[in-house]
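Every protein chain of the complex appears in place save one, which is left out.
Chain IDs A and B follow the sequence of writing; residue 1 opens each chain.
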Amino acid sequence: MKILIVDDSRFTQLTTAKLLKNQIGDVEIFFANDGEEGFKKYKEFNPDYVFVDLLMPNVSGQQLIKLIKEYDKDSNIFVISADVQKNVREEIESYGVIQFINKPFTDEKVKLVTKIIKGDTYA
Amino acid sequence: MHEKDLTYDILKEIFNIGVGKAANMLSEIVGKKIILDIPNITILESKEDDEEIYKHFSALPQGALMVSSMKFGEKITGEANLLFPANKMRIFINLCIGQPEYMNEEDLNFTDMDFDIIREVGNIILNSIIGEIGNTLDISLKYTLPEVRLFNKSKFEIGLKDKEEFCILLLYISFIIDDVKIEGAVIINLTIDSLNELMKMTKDIEDDLYG
Partner (left out) sequence: MIYMDRRLFQILDHINEGIIIIDEKLNIIYWNTQMEKLTNIKQEKAINRNLYERLPSLDRNYFRNAIDSVVKKDYKYFFSSSIHKGLITDSRKVNVRVNPFKIDNSRYVLIECIDVTSQALRIEQLKKFSNELYLLNKELKEKEKEIEKLAYYDQLTGLANRTLFYNMAEKFLEEAKRNNTKLGLMFIDIDQFKRINDKYGHKVGDQVVVEVANLLEKSTRKHDIVSRYGGDEFLILLPNIKHYNNYKIIASRIAIANRRVIVSDDIQIDISLSIGVSFYPRDGETIDDLIFKADKAMYCAKNRGGNECIHYITK
């Protein structure tokens, strides 16, 4: 399985990767530091799942999600965001993402994510 | 410390999450969307020369400042100050109470009720930011409710420099609410011991991640 993590924080990239690896095991992880790099890597590696932060320099998370959805409407996107306002969440959910997750990404939250991913895989 | 260091990145992300939570609560209270910006942090230690410290302070908002200060303690001890330029506070206060006023917006005479509003907002922002340090490092902290004061910028700088053996986390925040851009700063004074403790704990997280 291939996962792309797009976040301007190296810390969040690493914790997200670590939590996912612990749960899923066999997974290849790619990183991008902003929306622009994220879109490039999406096209390059064609990952099964993408984890996107919202508040990023250059191309924001919102814009990245739109770009990916235009490019591949079947893409699987999780949003991990520090901006947890209700109207932000509703806007993002209208773009057709799988799940909106409040930062910080924790053990508890990764379990929910893996449940969704495994449900997908074995369904 | 270099901006590319992971410790720096961890702190930045902690503040990012804290500011996000504060914005969420504020937006629920005032019923308006808040557009956030990416916060920027700087760490200053007293061993750095005055010029360096002055350079950072000169980037703070100019003129009179509205300052909310909250103390916190136990494992990490210090004081967090939230600074907003006073001339933006009149508009902000009116936004909070949803009441347009025909009073001069540059008016810097604030009533007790106005101070109460800033106390509440300051409390939410500082709680969220300091609280997020506690969350991430998994330590419990004790807080006081903030005190709000109006400062002249130069007086505030002198007050900070008087403190010996300080180190400062300087965090610039900016947000837009109802088309009004408000730029402020959070200044966290830590004792040297507390900074070391904080650094040790973030290093542990770092080691854990790479290990």
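Everything below uses one rule, namely that a residue touches a chain if its C-beta (ideal position, glycine included) is under 8 Å from a C-beta of that chain, and two chains touch if they have at least 3 such contacts.
Not measured: the values here are computed from a predicted model.
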Where does the absent chain make contact, in terms of the chains shown? B
Write down which of B:G18, B:P39 or B:G131 is the residue touching the left-out chain. B:G131
Residue of B:I34, B:V67 or B:I117 touching the missing chain in the full complex: B:I117
Touch criterion as defined above, residue of B:E28, B:D178, B:D193 or B:D207 at the omitted chain: B:E28
Positions on subunit B contacted by the hidden chain, ascending: 25, 28-30, 96-97, 101-104, 109, 111-114, 116-117, 119-120, 123-124, 127, 131, 134-135, 140-146
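Assume only the chains that are shown with their structure count from here on.
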Indicate the whole-number Å distance between the mean C-alpha point of subunit A and the mean C-alpha point of subunit B. 29
Listed in rising order, the residues of subunit B that touch subunit A in the complex are 6, 9-10, 12-13, 16-17, 19-21, 23-24, 27-28, 33-34, 36-38, 135-136, 205, 209-210
Residue ranges of subunit A in contact with subunit B within the complex: 8-12, 14-15, 18, 55-57, 81-88, 103-104
